[in-house]
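One protein chain omitted, others in place.
For subunit A:
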Amino acid sequence: MSANIFITEERIEGADDGPLSGTTVAVKDNISTEGVRTTCGSKMLAEYVPPYDATVVERLKAAGATIVGKANMDEFGMGTTTETSHFGSTDNPAAPGHVPGGSSGGSAAAVAAGEADLALGSDTGGSVRCPAAFCGVVGIKPTYGLVSRYGLVAYANSLEQIGPFGETVEDAAQLLDVIAGEDDRDATTRETPLADDASYADAATGSVNDLQIGVPTELLEGADEGVVETFWDAIGELEDRGAEYHEVSLPSVEHAVEAYYVIAMSEASSNLARFDGVRYGHSSDAEGNWNETFAQTRKEGFGDEVKRRILLGTYALSAGYHDKYYKKAQDARAWVKQDFDEALSEADVLASPTMPVPPFELGESLDDPLQMYLADANTVPINLADLPAISVPAGETDGLPVGLQLVGPAFGEERLIRAASALA
């Protein structure tokens, strides 16, 4: 069976000279590439060819990188396994027969399989960190606003960031150096806080002396036993190198998953309204008026998970339910932010397992969407709080990769990279 890592294999050469010359990069297929189809893992965009590059792609090219393909993903970024892709699931190179995680599963798999040196994914609720953990590679979810989202096909704007994958923390940080920074086409971006002669890659010194690690107890509860053991072994390794840990409590994270899904689905229901089959994308042959044709086009073009989220998002925003779901979810989001701010006032970084479980077997988990949503418990709070996080390989349980997640303060990527580089 082919690993099905790429939806489109295509060599896009970058500039002759640059910090990434001679480096190959896989790009998640929801990031626009001029002249090369960008499907979002959906039948809806199976033939869509963007007329422009995303800002991150422009920066990759300018840095001399060679893009080697558009990586497989859950449809529109909606999923935790890369099994909702219209183009079939991706096998996990680090654990064959298991899912690579999602939604940037193809990107993580490309690095794990050696098909690319580096990769770009997008992380709305863990979609870079989950596949990094499942595939045994490094993934960074940058602070909201550090990386431009111009040219990223939007799913949930207030939550998502484009993030890099690499085999080592230093590799991923080098890609972050290339894509980070202000973009006048995305008003949510900011300049990097780096000093003039500094880079994220330079921060990968492996030094954790006197690093104070907070471990949120809530993010260990209910996790798989083998995952928790592997996590503590990794914390032990950091302790051996001079770090200290203490337990912290984040009561708000108990409500993060439901808040995340209400907000993400609500934003999705609005964002995906653009797919009407008129200007681009799949178009139904159905006869009828605008509404009938529109609804038929979307029936044919969207898969189950996308329909589920559009409908639930529409429901959550509809008259009579807005206060019950959406407003409450925004309260929970503010609470999560406060909790993290407080915990990070007494720790340099927070640590948890990235995923509470090892990679699922292919096909194991598709039938029960709620169970799948619950698997995102450790990653979604970070998106709600707009914070940066990194997933590094922590070891294995029963031969399956386990990731350790470190969370830092807003724009504290250097600190995270330094700490994580002690492990990979």
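The rule is short, and it goes like this: a residue touches a chain if its C-beta (ideal position, glycine included) is under 8 Å from a C-beta of that chain, and two chains touch if they have at least 3 such contacts; residues count from 1.
The definition used in the following text is that contacts and distances are computed from a predicted model.
Taken from the listed names "Ferredoxin:NADP+ oxidoreductase, subunit alpha", "Oxyanion-translocating ATPase", "Inosine-5'-monophosphate dehydrogenase" or "Aspartyl/glutamyl-tRNA(Asn/Gln) amidotransferase subunit C", the protein name that UniProt assigns to the chain not shown is "Aspartyl/glutamyl-tRNA(Asn/Gln) amidotransferase subunit C".
Check A:Phe6, A:Phe165, A:Tyr325 or A:Phe360 against the missing chain and you find that the one touching it is A:Tyr325. Residues of subunit A that touch the chain left out of view are 47-49, 51-52, 184, 187-188, 252, 255, 258-259, 261-262, 269, 273, 276-281, 283, 288-296, 298-299, 302, 304, 307-308, 310-312, 314-316, 318, 324-325, 328-332, 334-335, 338, 369-370, 373.
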